[in-house]
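A single protein chain has been omitted from the complex, and every remaining protein chain is retained in its original position.
We just call them A, B and C in the order they show up, numbering each chain from 1.
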Amino acid sequence: MKIGILTGGGDCPGLNAVIRGVVKTAVLQYKMDVLGIHDGFYGLVNNKIKELTIGEVSGIMPRGGTILGTSNICNPFRYFSLVNGQKVYSDVSDQVMKNIKANGIEAVIVVGGDGTMAIADKFNKMGVPMVGIPKTIDNDLYATDVTFGFDTAIVTATEAIDKIHTTAESHHRAMIVEVMGRNAGWIALHSGIAGGAHIILIPEIPFDYDAIVKKIYERKGAGKHFSIIVVAEGAKAKGGDVVVKKIVDDGTEPIRLGGIGNRVGDEIERMTGIETRVTTLGHIQRGGSPSPFDRILGTRFGAEAVNLIANKDFGKMVSLKTPDIVAVPLDEAVGKQRKVEPDSGYIKAARLIGISFGDR
Amino acid sequence: MKIGILTGGGDCPGLNAVIRGVVKTAVLQYKMDVLGIHDGFYGLVNNKIKELTIGEVSGIMPRGGTILGTSNICNPFRYFSLVNGQKVYSDVSDQVMKNIKANGIEAVIVVGGDGTMAIADKFNKMGVPMVGIPKTIDNDLYATDVTFGFDTAIVTATEAIDKIHTTAESHHRAMIVEVMGRNAGWIALHSGIAGGAHIILIPEIPFDYDAIVKKIYERKGAGKHFSIIVVAEGAKAKGGDVVVKKIVDDGTEPIRLGGIGNRVGDEIERMTGIETRVTTLGHIQRGGSPSPFDRILGTRFGAEAVNLIANKDFGKMVSLKTPDIVAVPLDEAVGKQRKVEPDSGYIKAARLIGISFGDR
Amino acid sequence: MKIGILTGGGDCPGLNAVIRGVVKTAVLQYKMDVLGIHDGFYGLVNNKIKELTIGEVSGIMPRGGTILGTSNICNPFRYFSLVNGQKVYSDVSDQVMKNIKANGIEAVIVVGGDGTMAIADKFNKMGVPMVGIPKTIDNDLYATDVTFGFDTAIVTATEAIDKIHTTAESHHRAMIVEVMGRNAGWIALHSGIAGGAHIILIPEIPFDYDAIVKKIYERKGAGKHFSIIVVAEGAKAKGGDVVVKKIVDDGTEPIRLGGIGNRVGDEIERMTGIETRVTTLGHIQRGGSPSPFDRILGTRFGAEAVNLIANKDFGKMVSLKTPDIVAVPLDEAVGKQRKVEPDSGYIKAARLIGISFGDR
Partner (left out) sequence: MKIGILTGGGDCPGLNAVIRGVVKTAVLQYKMDVLGIHDGFYGLVNNKIKELTIGEVSGIMPRGGTILGTSNICNPFRYFSLVNGQKVYSDVSDQVMKNIKANGIEAVIVVGGDGTMAIADKFNKMGVPMVGIPKTIDNDLYATDVTFGFDTAIVTATEAIDKIHTTAESHHRAMIVEVMGRNAGWIALHSGIAGGAHIILIPEIPFDYDAIVKKIYERKGAGKHFSIIVVAEGAKAKGGDVVVKKIVDDGTEPIRLGGIGNRVGDEIERMTGIETRVTTLGHIQRGGSPSPFDRILGTRFGAEAVNLIANKDFGKMVSLKTPDIVAVPLDEAVGKQRKVEPDSGYIKAARLIGISFGDR
C-alpha cells in the first residue's frame, strides 16, 4: 500500500514527530510506502511529491518546523493565481485527483487546522481516502482535548515572561507581553498563570482599561512597583477600543502598527504615567524543539493515523480524549472552536490567587 | 482563621508554586493567616513554625525545591532518634498535637506522597483538620491523573537523552540512560518516547537480555550503529538478574555499585562487544525550574486546597481528574499505586514505531 | 569599614553575581559592612539605603535583574523633578554627599555604563572614594574587553533565531529579527553568526536594500527559499532610509512605530513580493538567568572591586583584559565607545562563509 502525507497551515512544534511516527509505523508495521507531499496542498496541486524513507525521518523529532514544508493559504478548491497581474481564484481539485492517481497514492494523511480538515473532508467525500491529524498552536480546535505545539508555545511564552519579570522588577515598570491567540486565549491564560502575570487579557473576557489601572494601583499600594500584563493578540476592550490616531498613507509602503499589546501599553502609560514596555513574542512561539509532551502526542497521532488507514477507517481525524487517542468523523471535527470558558477551573484558580482579567 | 502548610518527602519541581498558591489564596481571598511548617513533619514535631507572608512567596514559583524545606523520613507515629547510639523509634504524635494547638493552627495543608498522606489521614482522624496535596515525581499515585513535578522530570530526562543521542551517533555506541522510577516506569516511558529511545526498560515489563541484544543487532543490520536504551531504576530482568560479583567488605567505608543501568550496560557489552556507556541522571531530575504545566497544576492544587479548608471539607486530598480538580477522601487516596499498563495506548504507540521493551 | 554598592542604568544579567561577589568578599575576607543603595543614584539622593547581608545574597546568582533595583536616568548633578507640572533639572549632589556621610559610607562601588561611570568619576573627584564596575549589555564600552550580560544576551538572541529558523524554512519566508545595539552591532554580529543568519545589518556598516535583495535572490537561485536577516536596532541604510508614511497626530496618545526591523521587512516585501515576518526581541534580551560566563565575570569583577577598596585604590574601574581583571582610571574609562571594526576577524570569517552585511 502507498500512502501520502502533507502538512498544511502555519508551522508548529511537533510536526516532525508526527511525520516520523507516520513513516515508522507505516514502514515497520505495515510495510507501506510513504510519499512526502511538500508544501501542503500546494504540493498536491503541483506534484511536489517524493518518497519518504525511514532514514529521512531519523533524528527529526527534536527539530521544530516540518521537513515537508507547508503553505498557509493553499486551497485547491479556490486556488489563487496571478493572471496578467490580476488575482484569480479557480478550482484545481481535478489536478489534485490526477496527481494522487499518477503517484499511486491510496490514502492521504493530512496534518492541519480547521481549514485543512475542511479541505480533507471534501476530498474524502470525492473518493480520496483521507485521515486527518489536528494541528493548531492556539489550541482552539473543538474536536480534540489538546493538540501538539500548544505545550511548546506555552513553554516559550513562559520563559519569555520569566525573563521580562526581572526587568520589570528592577525598573518598576509595567511590562506588557503579547502572545498568540487570535480567537482563543489559551496561550495567554496558561503562560500568564505559569509566568506569574498579574493581569491576563483574553478574547473571551472583554477588558476595561479602568480595571487594569485599578489592579496596577492596588499592587503599588501593596508596595509592588511593577506589573506583568499578558495579552492575547485577539484580546479586546469592552465596547471596542479607543480610537487610534489616523495614519495618512502617502506612499506605497505598508506600515506595521503593532497590535493590541502596544495599544494596552500606550493606554496604561497615558492613564498612569508609569513607564511601560511592550514585547510582542511573535514567531518564536511557533519555533523551537518540541516539548516532550508534544513529541509524544505527535508520535501517537502519527501512529494512530496509520492504524486508521490500515483498518480502512477513512474520513476520520485522530483526536486526544485524555488519555486515549480516538477517531472522530472529519465533518464533525470542523467548524467549531474551543474557547476558554470564563468560569472554568483555570480562570477560577487564577482569580483566587489574585490575577485580574481586566473585567472588574 | 490560621492554617499551616508543610511539604514532606523528596523534593519536586512545583512545590513552590503550591506554597505560593496556598498563601495567595488564603491571604487574598479568605483573609487567613498562613504558618509555614519547616522540614515536613519534623517541623511539626520540633515546632519549626513561622508566619508565611505574601511577600515571602513573591517570585518563588520559577524556583525548584521548596522554600519550606522537607524531610524524607519523618513519621511522628514512628519517630526516629538515637539514644546512647541505639536507634529508637517512638510515637511523638502528642508533641505534634501540642505544637498545633500552641500555634493556633486550625487546619494543616500537607503536601507529599503516599507515606505523607497516610500520616495526614491519621492526624485527621485524631481531630486535626487536614487537607492533602499529592506529590510524587514518579507519577505513581493512584488517586490523581498526574501530579506536578512529573512533567519537569520528563523535560529534564528528555533533554539529557537528546544530548546523549549525538554522542551515541558520533561514536557508534550503545548508550544507557538510567532514570527515576522505582516501582513505575512512567518517566522512562515518556522520556524514552520523547527522546527517541530504541529500547525502554520499565518495572512493569520484565526484560530479557537476549531481546535487547536482538534489537541492537536489528538496528545494526539496518545500518544504525548506535542504540539508546532508557532504563527505569526499578526495571528488572525476567527471572531476576544475573549474579553480581561478590564484594568483600574489609573496611568501614560503604561502596556504591550503581544500579540496573550499569548492569544492563555491562551485560550488553559482554554479549555484543559493542562499546556501551551508562549515564545515571539521578538528582538533576528532581531539580530545576518547574515546567509551565507543573507551575499551573501546583497553583491550582494550592488554591483548591484552601477552598476545601474554607468549606471545612477536611480529610480530603485534591486530585486532578483532567481537566478538573476534585477532592478525594484521604483514606481512599493512599496505598494504591498507579502503574504503566503494558497494553496502554502509550506502550502500543511506542511498539508501533519500533521501540522494544526488551520482552520479545 | 563600611562600603556601599549601587546598580545604575538598564538591567543586565549578571548584576546579582556582582552584588553577591562584592558582599561575600567584603564580609568574609575583609570584615567590611556592606550597605545596599536601592534604585541606583536615585537611592543615594533619596537615602534608600539598607544593610546587605550574606544571607540576602545567598542564592541570587542564577537570577536575572538586580536585587538592588536600578534607575535608568537618575543623575544627581542634573536631577529631574516636576515642579508645578514643569520639568526642572537641578544639582542635588550635596544631598548625595550628606547621605553618604550620614550612613557612614567610606567608599561606593558603582555598577553601570558610561553615564554612570562619568557620575562616579565626578563624585570621586569631589572626595567620595568610588570604584566602578562596567555594565553594558551592548558590549560597547571601550575600556573593557567585554562585560557581563553580553554573553547571556547573545544566548537569548541565538535561541530566538534558532526558533525562527524552522518557521522560515517551513514557510519559504524572509524572517527579520531585530536585536539590541543602538550604537554598536556586537549582539547582531555574534547572534547572527551563531544563529546561522544569511544577512546581518549593523550600525558600523551602512546597508543597501539592493544588496539585501541580491543576496535573497542568490539564495533562491541556489534552491534556498528562505532567508534569516538579523538587524541591530541602530542599523542604517546608506544615505539614510526611505521616507516613512506620514502620521497625523490627532489625539493625545503616543503611537509605537516599530524600528528598523519593520522598515527592512516592509522594504524587502515591497521589492521582492516575498512574504516577510519581523520579530523584535526587545526586553527578553535583558532578562533571564545569566550564562556561566557572565556569572563568573560578574563574580570576579565584584571580588576585585572590593580588593581595590581594601587597597585604597580609588577612582578606578575594574576591567577585563583577557584573561586578567585589571583596574583602569575612571576618567580614562568613559566617553569612548567600542565598535565593531568592519575588517575585524569576526566580520571576515562571516563573509567567508557567505554572510552578507548588506553593503555589496
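FYI, a contact is a pair of C-beta atoms (placed from the backbone, for glycine too) under 8 Å apart; a residue touches a chain by one contact, two chains touch by 3 or more.
The structure presented is a predicted model; accordingly, all values stated were derived computationally and were not measured.
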### Query
Among the chains present, which touch the one that was left out?
B, C
#### Entry: Omitted-chain contact residue, chosen from B:E56, B:E106, B:D266 or B:E332
B:D266
### Full-complex contact with the absent chain, from C:G21, C:G181, C:G282 or C:G358
C:G21
### Summary
Touch with the missing chain holds, among B:D162, B:E204, B:E233 or B:D294, for B:D162
#### Entry: Those residues of chain C which, in the complete complex, touch the missing chain
20-21, 24-25, 28-29, 54, 58-59, 61-62, 145, 151, 154-155, 158, 162, 165, 169, 190-191, 193-196, 222, 224, 289, 291-293, 295-296, 299-300, 302-304, 306-307, 322-325, 344-346, 348-349, 352-354
#### Entry: Residue ranges of chain B at the interface with the undisplayed chain
10-11, 15, 39, 63-66, 69-72, 156, 159-160, 162-167, 169-172, 175, 242-258, 262, 265-267, 269-270, 277-280, 282-284, 286-288
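FYI, only the chains that are shown with their structure count from here on.
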### Message
Based on mean C-alpha positions, which chain is nearest the centroid of every protein C-alpha shown?
### Response
A
### chain A and chain B: spacing of chain centres that average the CA atoms, whole Å
32
### Task
Calculate how many whole Å lie between the centre of chain B and the centre of chain C, each centre taken as the average of the chain's C-alpha atoms.
41
#### Entry: Residues of chain A touching at least two other chains
162, 165, 169
